[in-house]
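Below are the structure tokens for one structure; questions will follow.
Here the complex is missing a single protein chain, while all its other protein chains stay put.
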Amino acid sequence: MQKKKDSLPDIQRTKDRRGISINRVGVENIDFPLLIATKDKREVLVYAKVDLFSSLKHGVKGTNMSRFIETLMKYRYDVMNKENLEHFLRALKKKLGNVKDVYTRINFKYFIKKTSPISKKESVMSYDCTFECKLSKRFHFKLKTKVLTTSNCPCSKEISKYGAHGQRSRSTVTVEPMKGTKVWIEDIIEIVENAGSCEVYPLLKRTDEKYVTEKAYMNPKFVEDTARDIAVALQQLKTIRWFRVKVCNEESIHPHDAVCYVERHKKGKRWRKYSGSLRKIT
Amino acid sequence: MQKKKDSLPDIQRTKDRRGISINRVGVENIDFPLLIATKDKREVLVYAKVDLFSSLKHGVKGTNMSRFIETLMKYRYDVMNKENLEHFLRALKKKLGNVKDVYTRINFKYFIKKTSPISKKESVMSYDCTFECKLSKRFHFKLKTKVLTTSNCPCSKEISKYGAHGQRSRSTVTVEPMKGTKVWIEDIIEIVENAGSCEVYPLLKRTDEKYVTEKAYMNPKFVEDTARDIAVALQQLKTIRWFRVKVCNEESIHPHDAVCYVERHKKGKRWRKYSGSLRKIT
Amino acid sequence: MQKKKDSLPDIQRTKDRRGISINRVGVENIDFPLLIATKDKREVLVYAKVDLFSSLKHGVKGTNMSRFIETLMKYRYDVMNKENLEHFLRALKKKLGNVKDVYTRINFKYFIKKTSPISKKESVMSYDCTFECKLSKRFHFKLKTKVLTTSNCPCSKEISKYGAHGQRSRSTVTVEPMKGTKVWIEDIIEIVENAGSCEVYPLLKRTDEKYVTEKAYMNPKFVEDTARDIAVALQQLKTIRWFRVKVCNEESIHPHDAVCYVERHKKGKRWRKYSGSLRKIT
Partner (left out) sequence: MQKKKDSLPDIQRTKDRRGISINRVGVENIDFPLLIATKDKREVLVYAKVDLFSSLKHGVKGTNMSRFIETLMKYRYDVMNKENLEHFLRALKKKLGNVKDVYTRINFKYFIKKTSPISKKESVMSYDCTFECKLSKRFHFKLKTKVLTTSNCPCSKEISKYGAHGQRSRSTVTVEPMKGTKVWIEDIIEIVENAGSCEVYPLLKRTDEKYVTEKAYMNPKFVEDTARDIAVALQQLKTIRWFRVKVCNEESIHPHDAVCYVERHKKGKRWRKYSGSLRKIT
């Protein structure tokens, strides 16, 4: 195994004869700091987990992984709004050379100030968000936002002399904005928080706790109710062309979860059920 | 809030006027014991995490969650092969009444005996598997299998005087069998283990460790190589009509992973690249 | 780097001169099938994640990892009660040679039949359990059991006109039995299920849901209440000498959890607060 090399060969570039083009190849789970533009026109630092992919032609043995990282690192501590994300993917496509499309997923925690409903105490709360982007012939962009609410069960309330079982409800909303429009994380959060039995808060004094308990009890929602109310609100937005809603109630009376999915896309002026096959939601 | 009820009303069945039909609603993360048929004609107990869904018409407020569990529980400790899974989904569809389609995902650990390559020492090793089933007009079935291998980097080997960086490689292979055919977990495992730089084993004595070290070094594979070799082998199976391969190398020289996806379906006698949009692999 | 070897040297056995004896060294996350003895005298198959450790003297470079696995694999599909665990650790200690102590942690899911409270419908439910064993001068054994219950908040109930916020409550109870005594998983589960606002069940029909909703509402518990009620019940057992209780309420009105720890050991006939330093519960 005597090896001695002065110049370093580039194995990735050698010819591949298996005839298998690759849908996506790249890197996942890169820790990465960047700035996010907020609805109130600030720029906030977030620490993201980033995934980057490109397609790869059948005749090329391997992609050049270091170019993914090298291109990404130029944007560290930079603002990553929709425009810059497209700019970034164009730079990556150019750097990689002969590829048809490039993708990125950027997962981060986004903090928002919360004020308790009655005592008006301030705290901060974080929401898990994701930007999903693809650059092929055109640039595609999706925003995913996860929002916690409290849920109270309408059936349990109706059939019981008192009380109603309650639990954490986790909603995940993914939207694809119309070309040229913007959707703010803040708007999605507001839609979901209005669709649960009640908002959740990090800080609640007793007067607040009374308020949220009574509000949730008077506003019971099945997992289907929350999903539908989110869907109805999303359909009223002029700015989106596709969405998927997942609501997961971590049932307090069961060891398993109750889950609901709704997916829609716009055809002309009308919203249609997205004809999902099994692989769509898996 | 004076409530007193003798008969229990069924809130789920009340009319819903929001006009939003639901793609999927049901339960996730049910712990469940069942039997799996093995290639060598035994039946082995596994403990699964089960998800169950159905569609729901726009006019119905809520599904009947307890019917999902009730139907499932009848199959506890029962054999869940492809035939029984179809039987189970037909029973669930009937029980739920007026629904268009029902789904299940069944995740479990599957144990296989491993013999070390030189010293022939026996041990057992587990593989994460999933059955994904859908019953709409016809019955759809997919099998997902996760297999660990070791990977050595061809570039690192070529450019270095000695050594080559190695790491764990995690492959996830999902296949859809042709109608009327069977694909065994054991066959998928064999395909993946042949496509890595070397198999992994729970128990290796020194003679075995020498063998696997040398074999991996002489058989370096990029993440693209492993994915392509799996794809080539899958394409030779007459029994499948669609597959997706994900290979993830947990790079030992980086804090992030190298990842590759290949997805194909069969059109007539030819395998075609599946024209994935962003949402397909997300 | 010309290497050619006919006999294989044993690097692990070479002399180490750093003067650092090792508290524990071994293997973690071994997938392993074994049998557990149940309270009703059956033997049930479980699939465990196993960790194995030993101490290592300062002068020895490395332990012999394959001996851990080799010894363990002899017990696959075997009954692992307290007696066999001691037998296993003695075999491991002998196999490893010159070590002062050996340890194992065995994590598994344990299934129990559940009957819904009113409709008497049967289902199965799983509980995460762990055996922790150490063999030094004597054999030490601990049993850890995780049990889900539902919790309703007493404060929320008291201050609100109607309703009370409810949520999943996760209790983790670890006990050390007295020498020569046995503690059954089933007994710990019963203690915890009695200490929550209400038990949880996989399968509940409407009459059952009414029962659990009303029972939980009439039986509200702070996280401290559940922890104390578990502690009181454990202190009445003659069979244990030490315990630690963790109760975690996944608050439905907050994005964070409410958590309580109680740890006690027996000195003579009296239970004493375990004088935990920071590192004890961390």
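Going by the order they are written in, the chains are A, B and C; count residues from 1 in each one.
In the analysis below, a contact is a pair of C-beta atoms (placed from the backbone, for glycine too) under 8 Å apart; a residue touches a chain by one contact, two chains touch by 3 or more.
None of the values given here were measured: they were computed from a predicted structure.
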Ask   = Of the residues C:105, C:121, C:168 or C:206, which one touches the chain left out of the display?
value = C:105
Ask   = Of the residues listed, B:51, B:209, B:225 or B:263, which one is in contact with the missing chain?
value = B:209
Selected residue (touches chain absent from view) among B:20, B:148, B:173 or B:245 = B:148
Task = May I ask you to list the residues on chain A that touch the chain which is not drawn?
result = 1, 5, 8, 10, 30-33, 45-47, 66, 69-70, 73, 76, 109, 111, 121-126, 161-162, 202-207, 210
Query = Which residue numbers on chain C touch the omitted chain?
reply = 1, 3-5, 8-12, 16, 18, 20-31, 51, 53, 56, 61-63, 65, 69, 103, 105, 132-134, 140, 142, 154-155, 158-162, 222-225, 227-229, 231-232, 248, 254-263, 273-274, 276-282
Task = Over the whole complex, note the residues of chain B touching the chain we left out.
result = 1-2, 125-126, 148, 150-153, 155-157, 159-168, 198, 200-202, 204, 206, 209-210, 212-214, 216-218, 250-256
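We take it that only the chains that are shown with their structure count from here on.
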Inquiry  = Taking the mean of the C-alpha atoms as each chain's centre, how many Å separate chain A from chain C?
reply    = 35
Query = Which residues belonging to chain A are in contact with no fewer than two other chains?
reply = 1, 155, 159-162, 254-256
